[in-house]
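Rather than the whole complex, this shows some of its chains in their spots.
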Amino acid sequence: MHVVVQEINRANPDIIKRLGAAGVANVHEAQGRTGLMHANMRPIQQGLSIAGPAVTISAAPGDNWMIHVAIEQLQAGDIMVLAPTAPCDMGYFGDLLATSAKARGCTAIVIDAGVRDTRDLREMGFGTWSTAVSAQGTVKETIGSVNVPIVCAGAAVNPGDIIVADDDGVCVVPLGNEEAVMAAAQARMDAEEGKRARLSSGELGLDIYNMRPRLAEKGLKYV
Amino acid sequence: MHVVVQEINRANPDIIKRLGAAGVANVHEAQGRTGLMHANMRPIQQGLSIAGPAVTISAAPGDNWMIHVAIEQLQAGDIMVLAPTAPCDMGYFGDLLATSAKARGCTAIVIDAGVRDTRDLREMGFGTWSTAVSAQGTVKETIGSVNVPIVCAGAAVNPGDIIVADDDGVCVVPLGNEEAVMAAAQARMDAEEGKRARLSSGELGLDIYNMRPRLAEKGLKYV
Amino acid sequence: MHVVVQEINRANPDIIKRLGAAGVANVHEAQGRTGLMHANMRPIQQGLSIAGPAVTISAAPGDNWMIHVAIEQLQAGDIMVLAPTAPCDMGYFGDLLATSAKARGCTAIVIDAGVRDTRDLREMGFGTWSTAVSAQGTVKETIGSVNVPIVCAGAAVNPGDIIVADDDGVCVVPLGNEEAVMAAAQARMDAEEGKRARLSSGELGLDIYNMRPRLAEKGLKYV
């Protein structure tokens, strides 16, 4: 029942890079406001924006054995995404595992649980998004799976899905949708550029978006 | 039932500036330990202290339409204060709306909900206190009100009330009380200055405040 | 019933210093994964690692009187550890009390409640770990105790126990165990050093720890 899927598909690196530059809010909007992880998935560092293919990890609560297994499956640019099979805030991941993952070209983890050695992780520049910070140690007794579908912080993640993460949180782009999502994100950013200039000059959203008639129709009164 | 109140009273800018310099803890104490928002109202930046008149926004959950409406009502120095009509952690506010608000001289928002584009907001220096960070998009379908009484993070806020915000959180000074509160805050700060010097030199609060007799009377035993 | 214990034992300062350098994750592992405070005990600053003997404070909810009492008992290097007798997120501690504690050589507090004046505390370099940030003022009406056993953020703390705190949280080493714990922590760190080098060079934990046979035995399938 517990498996390690060794071959997964990954999206084109150029698109992945562009999704990372677009950022979580844009990408989330561009795909119809879906794919966002819960707001308690927070970065331990500030100012980092990344994107990469998900190597998914399904792990027992308080057991980080599968991270060792997953590291062997990592390719450069991959992002580990771990979901425990029951809610758990223990410290699954720290600087030794990060050193090992980094040696394979992975530079980020998204984990619906705790991490530790956070100062080391920040110094290493290893991008870390977690739902807790905790030094609480885990065991290596129960197996799980690597590269199977998981639910992480409320979002469904399949292996190879593109993870986009920045200071606002984490968003998941289903593999296969990346071109369409990036096109929509680009269109959105292009449109925003013009709007930003107009708003910056003092023009109002009420006028740019022609909201006044609809507000009046809904019954808004100015007094 | 839903209204935009276009004229509100604002306190004297000099007093507002002094309240901002006094800071949240002082102001909260000076007005009898009232007016503080809940501890989950947190800044997204560090080291910023501000004060300004509240332009209040009552918005439907997951609907940021009223922010566009509110921006037209902003004057230089105003602070937007938004409370959804039901608890909601979605991302009501980001860099485009901040750009628009900034164009009118508003440089801060206090919101009992989520914000996004937090890196951009920090880079813009747009002061942001919120109860969540979330990229989750909102809609523009249901109207609310601007400049009506609201309850934000447990504190009652009326339009024009003075908002004081810093790293410790957010406090509300009812409009009309600002002179008395500032006088009390100043007296408190003046007294603290002397105490700080004495404490810094090693004198004990037990002696400065003459606490020993009352502690003994209450039954405290030294063993 | 309420007492101030004036004489407590303290561990050797050299061991304390070494425990602080070892850090929370190492120390927690070295003593069998015990002694860790809950993950909601968080630092208000980043990058600070400390250790010191606990001066414990049992205080009534919303009442910081006992901190004044405790400060008289502080010796250089001590860490105040405060637990309210019921959960409370009010702001027990701020810059004035920190000034007083600092005058006695204490440079840190661990508190299962709120703190305020957080910007000042950071500027003073006064190490602060708390479960809340809140400007909410406390009273001085009900006595408690100093240097009695307490439970702080889920961890039992006796006076003189060694507190280790860093970006990962707070761990308690029972007084008397410090030599054994430090020895175990040192052994762990020495072992980690070698492993870090091997992992950094691309060797896998699966091989270093010889995990493959046991994974196979548990039924893990590679597909």
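For clarity, chains are labelled A, B and C in written order, and residue numbers in each chain start from 1.
One rule holds for everything that comes next: a contact is a pair of C-beta atoms (placed from the backbone, for glycine too) under 8 Å apart; a residue touches a chain by one contact, two chains touch by 3 or more.
Source: prediction; values computed, not measured.
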item	value
Per this structure file, total copies of the shared sequence (3 shown)	6
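The rule is simple: only the chains that are shown with their structure count from here on.
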item	value
Set of chains adjacent to subunit A and to subunit B	C
Degree value of the rotation bringing subunit B onto subunit C, based on Cα positions, nearest 5	120
Copies subunit A and subunit C touch via same or different residues, half shared test	different
Subunit A and subunit C, separation of their C-alpha mean positions in angstrom	31
Multi-partner residues of subunit B (each touching 2 or more other chains)	none
Residues of subunit B that touch subunit C when the two form their complex	23-25, 28-29, 33, 36, 39, 42, 46-47, 49, 166-169, 171, 192, 195-196, 199-202, 204-206, 209, 211, 215, 218-223
Subunit C - residues contacting subunit B, complex	1-6, 65, 68-69, 71-72, 89, 91, 94-97, 99-100, 102-104, 114, 116-119, 132-137, 140, 142-143
